[in-house]
Structures are given as structure tokens and as C-alpha cells.
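Structure first, then comments.
In this view, the complex is presented without one of its protein chains, the others remaining in place.
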Amino acid sequence: MTAATDMTLAEARDRLAAKDISAAELASAHIQAVEAARPLNAFITETPERALEMAQASDARIAKGEAGLLEGIPLAIKDLFCTRDVMTTAGSHILDGFHPTYESTVSANLWDAGAVLLGKTNLDEFAMGSSNMTSYYGGVENPWKREGDNRKLVPGGSSGGSATAVAAHLALGATGTDTGGSIRQPASFTGIVGMKPTYGRCSRWGIVAFASSLDQAGPMTRSVRDAAILLRAMAGHDPKDSTSVDRPVPDYEAALTGDVRGLKVGVPKEYRIDGMSPEIEALWQTGIAWLKESGAEIVEVSLPHTRYALPAYYIVAPAETSSNLARYDGVRYGLREDGDASLTEMYEATRGAGFGAEVKRRVLIGTYVLSAGYYDAYYNKARQVRTLIARDFQEAFENVDVLLTPTAPSPAFAMGEKMDDPIAMYLNDVFTVPASMAGLPGISVPAGLSGEGLPLGLQLVGRPFDEETVIRAAGVLEAAAGFDARPTFVTGS
Amino acid sequence: MSVDVGTVRRIASLARVKVEDAQAEALVGELNNILSWVEQLGELDTEGVPPMTSVVEMELPLRADAVTDGGVAEDIVKNAPDPSGRFFTVPKVVE
Partner (left out) sequence: MSLLQGTTGEWEMVIGLEVHAQVISNSKLFSGASTTFGAAPNSQVSIVDAAMPGMLPVLNRECVAQAIRTGLGLKAKINLVSVFERKNYFYPDLPQGYQISQYQHPIVGEGSILLDLDNGETREVGIERLHLEQDAGKSLHDQHPRKTFVDLNRSGVALMEIVSKPDMRSAEEVGAYLRKLRSILRYLGTCDGNMDEGSMRCDVNLSLRRPGGPLGTRTETKNVNSIRFVQQAIEAEARRQMEILEDGGSIEQETRLFDSRRGETRSMRSKEEAHDYRYFPDPDLLPLELEPAWVEDLKAALPELPDDKKARFMADFGLSAYDAGVLVAERANADFYEEVAKGRDAKLAANWVITNFFGALNASGKGLEEAPVTAAQLGGLLDLLADDTISGRIAKDVFEEMWESGKDAAVIVEEKGLKQITDTGAIEAAIAKVIADNPGQVEQYTSGANPKVIGWFVGQVMKATQGKANPGMVNQLLKKHLGG
């Protein structure tokens, strides 16, 4: 029998239902795994007592035949989701000691479905980063290592702690948030499945805001089926979020028919960027071949404004950030520095000490592009470009059902690499940002290993609210790839 | 368009972020790099293109005018760094 921490979420669900294992046993096994994996620094806060309590309550509900969709499933929650009475940091010094009096809608949905909280996972500060290295709580180690190279690698970001927790078998699944690729890129770096649903599918209420027009929560799991199960529980209309869409949540698991015959898969030619590693190019071609062999029709499409997505993103996201982060002012919660100085000095000292370098950089860029005289040249221009990017996708989706691209331009890199060049770091998101800018659903599926033995993901992007087609295609891709490599941390070699 | 130390100081002040002198110098380079990179958008002719207002096609929801919240002053000040009773406090503001 598979060890408790080696099951998929779907297997655990079925075995819990069959009373083959108890929720308490499942929780205990994961609590131990979390403790044993502390050197990876995947969690900022562990909640073992709460996990056991919740698991016991799950067992009681299972006994009474009142099990929810995720009854007894131990999950890790990115520390960007506010959790009642459990410290919530957003990976930032400025939220020191913050204990929300409320629960984010998405996490509340998960607890309503019976899930169990293992703890809060590490992340780039305020979800700004692609390496998890900007966290005030330190970097997270990728459970994978290059063959014959013991250097610690990053898990990607910003949902690096969640990615590591899932990849290292510390949790059956985790929540992430994705603004420009923060679920998909770390999923690719750690060999797991990560899905960003359509903007508006999951409520943003209670998730610490980074860039409001882009932020979207999603599942991170070890299989496409698990992602479908987790997304179903996370998603739903929330009247507390004005950008939450009021449409029914389908049973995404049912979309996993394994049949993509006749499905039109678009391959955007603009994603063949200069300097893309040959092995990623090769993997992409392999992915195309897999879908074709499964009966899908491959269509080359053009998304002409692709190359402008990233620079436009680096105007829109910082602009929103600069405003969203204004509330961290040392008055109502979190850090306060120089409380005996003048008001302005208190503000500046608190925010100067509370924000890390990358957050400051983005706050300043955002402040600049919104400031008088620059608004039209930068912010408005970027919004116009966003319209063009969305139109590109609309036109492409007139001819195809789903798009296939690489998830990231490289496999995981070592801690410390790319740290001195913000733009090089930003380029990690070159394939994920366009779909974010257009609000479209995207999923990263582990599809192969790099020459150095590191996982690589392929991305599928779908029409707005057509997560089902994305999941269906992802299931076929997953089956064809047969990705069964295990991270060094799990195999122990 | 490029920024100098004065501009960095001005936007840091607008954003209420303390920036030490050495940091300000470093930020000039970093911000200019990022700005010159994003300025490639200038290549695009966006004449007549409407700026995106919402990425999802939906209408702004309106809620009913009912009192459904409040009465939780204790919760409101629970995380405050220096509350006084049920007030927040800040260094004295002189007007």
C-alpha cells in the first residue's frame, strides 16, 4: 500500500471514503513530513494542533456520512491567504505578528469542504518574485537537485513554499496565487501541476492583494485530477468580491475524459523566443506530438503582441501594487517603526524597514508610472496594450480550443542566481504573463526532465471560464508524458 | 524618460518609503533599467485602442443597502501596534 504521504489527493479521498485510512492518520503522517522537511523552509507557520483537530472533526463527519468534497485532506495554504487566528505574513516583515480576525473566502471554502490545514507556506514577499528569494522568512529550497550537483535550487515563485510542499510530499495539495505566473512557474520548477483559473473564478476576498486586476488563486497538486478536485472546492461566486463571477462551478474532475480527438490545439509562433533552451523547444515539440497522436488537431496561431505582455505587466502590476500596499502604514496592524517620531517619519521608517528590496522597487516604479505627467505614457499605454493582448487571444480562440506553450523558459536555477538583475528574473514569466494579462485559465503540467534531471512543464491556456477543456487536454498531456520522476528529496538519492 | 536621484527621492517620499542615500543611488540605475525596458511599448501604435477596464466580461455588482457589519471594535483594533482603548493612535499630527 502506498505510504500516506505518497498518495495523490484523489487516492487519499477514495481511501478516506472507504475508511481505509483515517483523516487523523493522514494528518499525522503529513505533520511528521512537514517537521522532517523544515530545512526546505517551505512553511512560515505550521499548524499541527489545528490540523489534528480538523482531522478528528473530519473523521467524525466521515463516520456520520457527512463527508465534504475534501473531507480529511491535508492541505498547505500559501501565506497570502488570510486565515482566522493563524498568523498571516505575505512573506513580509511589515505584517509582523498579524493575526487576521477573518478567513479568506477560498480557504473558508476548503474548510467547508472538509480540508485540513497543515500550515502556511512561504512565498516571495507580497507574491512579488519568481524564486521565493524575496521572502522576509528566507528562500525555499526546491526538493529537486541537478544531477551530480548539490547546490540548492529555487522552487520558483511566488508560490514557492506551496510548490515545494506538494513536490516534497508534505501536503496532498496546496493553494497558490498567480499574478503573472506565480502558480505555473513554480509548478514547472518542482515537477507538479499548477493551475491558474480564469480571473474571477476564485474569490480574491481575504487574499493579500498584490495586483488586483491580475491576482487569482488556484490549486497546486501532484496530478491534473487533483487540481480539478481542489479547484472545484476553491472556486465559486463571492458577493464580497466585485470581480467574482456568478456562474456555476462545474465538476472539473468529470472533464477528465482522456479524449482530445478533434480538439484544436493552437501553437503560438511568437512563443519561440530568442535564447530559449533547445531542450525546452524540444519538449514543446514532443508535447505537440503527444496531443496530435491523441487525436488533437494542431494549428499554428499568431499572438502578435506577445512580446509586449511582459513590459506592460511590469507597468500594470507595480502601479496597482503601489496603491494596494499603501495600507501597510504602521497604524492598524503589523510593524511600526519610529512610533515616537513625526507621522511622516513613522510612515517612512515603517515602510522602509518593513518592505524588502524587490517590493520597494515595484512600489517606486508603480508610484512613478502613475505620477503626474507619466500616467498616459506608461499606465494608460500599458492598459491599451493589455487590450491588444486580450484581442490576440480572442482571435486565436476563434480557431482553436486551447493553446500549448512551454511554462517557463528554463528549469529551476540555483539560489543566488539572477538575483542582481531584476529584468532577467522578470523574464521567468515570459510565457505565463500573457494569459494573466488576458485573464485566461492556464495550467502547467510536468512533461519531462531537463538534461540536468530537472522537471520541465508545459502550459495549456484556454478560453475564459473554459477550465474544463484545459483540464481535459492537461489530463491527456499528463498521461502521454507519464512523468513519474521523483525529486531528490523524496527519493533520498 | 529617465529618473535621477531627485526623482527617486520624490517618488520615495510620495510612497512614504525611507530610502538611504546609498540606496537612492542604486535605485536610479535599477529603475532606469526597468523603465527603459518597459518603454519598448512605445513602439506600438495604440491610437484609438481602448484601455482595458476589466479583464472579465461582467457588470459591476451592486449590494443592497443593509447594515450587515460593524460592532466589532475589539477586532478592528486587535492587531494595532499602539491602540488606546478602541482608538488607533499615530504620532501627533499638527495642523
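Some observations on this one:
By letter and in written order, the chains are A and B; residue numbering begins at 1 in each of them.
Just so it is clear, a contact is a pair of C-beta atoms (placed from the backbone, for glycine too) under 8 Å apart; a residue touches a chain by one contact, two chains touch by 3 or more.
Keep in mind that this is a model prediction, so the values were computed, not measured.
Among A:237, A:332 or A:391, only A:332 touches the chain that is left out of the view. When the omitted chain is restored, the residue from A:95, A:235, A:265 or A:430 that touches it is A:95.
Looking at chain B, the residues touching the absent chain are 10, 13-14, 16, 53-54, 58-73, 75-77, 82, 84-95. For chain A, the residues in touch with the chain missing from this view are 81-82, 88, 90, 95, 98, 100-102, 104, 204-209, 211-213, 239-243, 319-320, 322-323, 325-327, 329, 331-333, 340, 343, 347, 367, 370-372, 375, 379.
Here, only the chains that are shown with their structure count from here on.
Those residues of chain A that touch chain B in the shared complex are 97-99, 101, 198-200, 213-214, 239, 242-243, 245-246, 305, 308, 311-312, 314-315, 322, 326, 329-336, 339-349, 351-353, 355, 360-361, 363-365, 367-368, 371, 374, 377-378, 380-388, 390, 422-423, 437-439, 464. Contact residues on chain B toward chain A in their complex (touch as defined above): 1, 3, 7-8, 11-19, 27, 30-31, 33-35, 37-42, 44, 46, 49-58, 60-61, 63, 72, 75-82, 88, 90-93.
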